[in-house]
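Encoded as structure tokens, the structure appears first; notes follow it.
All protein chains but one are shown at their positions in the complex.
Moving on to subunit A:
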Amino acid sequence: MSKLTLNTTPVDARPAPKRSIGAIAWLRANLFQGPINSVLSLLAIWALIAGLTPLIQWAIIDADWIGTSREACSSGGACWVFISARFEQFIYGFYPSELRWRVDLTFVLFAVMIAWLALPRLPAKKLAAVLTLAVFPIVAFYLLHGGLFGMPTVPTHRWGGLMLTLVLAVVGIVAALPIGIVLALGRQSKMPIVKSISVVFIEFWRGVPLITVLFMASVMLPLFVPTEVDMDKLVRALIGITLFQSAYMAEVVRGGLQAIPKGQEEAAAALGMGYWKRMGLIVLPQALKMMIPGIVNTFIALFKDTSLVLIIGLFDLLAIVQAALADADWLGYSIEGYVFVAFVFWIFCFGMSRYSQYLERKLHTGH
């Protein structure tokens, strides 16, 4: 009689077939799934290698990094010496070098305020918002421009580089959002005068290109005002950019307002809320939450549009790099210059874009 033995200890699970796990499986599932995909993948890999190898060779391996003049650039690759020799100028423009700490301090303050607003763990958001919107602009103005507490004045024609780009973008963004919200509400209003003023304003500014606005502000405006009135060129440009962007912002916000069901406002009215309470407590919070992608999109576009000021002789990051390219000592390094500008713009725009994605996830806007 044969004994039946019952093995109660389970057999170790066999490993999954080699072809369905790990790198090979991932490759099979994603890159080589069928003949067409395989061919396309191989083509893409070939294109990447063919494109990236010379780029890396040029930008990193063959590049010159150390030195102070064009003599240091002899290896045939990218000449980053041009960037490093002029780095401070690209950041601060013509700001006097002994006063650059003021720009640094403004940048640091700005970063602290943004971090305070952006990081959810930090307390007292309302205070932060008030400080950022009301106190910080004044502090920043006096830090950058000077003229208070015996700080030497630095006129705006000496501002430039990344600093000017940030000033243009931040002022444009901070000022355009509230004006845009007011305009959007005005356009939805039932009061005929408010409504028509908003519509005319929005349609006028959306109907002209930003470059025209800047050009008018810089070239035509001085001809219409008396010679004694000396309006700063930067202020003129800032007003132009702000008005232009607020019209776009208004349309983005209006899109958000229209997406909120009518019932929300009616319910709020039924509770006895007045117009500003209905808007401020019920409609706008929902609408703005929904509009985050659109608003950030406008911000990113604005950030990149600031480089248009180079046509009116303001030296933003792009313009100052272009001016440096014209220096007879550095002729011929335009690719390095433009790559640097593109990289800096990309960092800022990518940063904004990531933060907006994070905000969307946090606020669960996907209804």
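We adopt the following convention: a contact is a pair of C-beta atoms (placed from the backbone, for glycine too) under 8 Å apart; a residue touches a chain by one contact, two chains touch by 3 or more; residues count from 1.
Definition applied: contacts and distances are computed from a predicted model.
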Not counting the visible chains, the remaining one has a UniProt entry; which protein name from "Amino acid ABC transporter substrate-binding protein, PAAT family", "Spore maturation protein B", "DsbE family thiol:disulfide interchange protein" or "Cytochrome C oxidase subunit I" does it give? "Amino acid ABC transporter substrate-binding protein, PAAT family"
One chain is left out of this view; which of A:264, A:322 or A:353 touches it in the full complex? A:322
Contact with the hidden chain, among A:222, A:255 or A:293, goes to A:222
Among the options A:93, A:180 or A:240, the absent chain makes contact with A:93
For subunit A, enumerate the residues touching the unshown chain of the complex. 85-86, 89, 93-94, 97, 157, 215, 218-220, 222-223, 227, 230, 310-313, 315, 319-320, 322-329, 331-332, 334
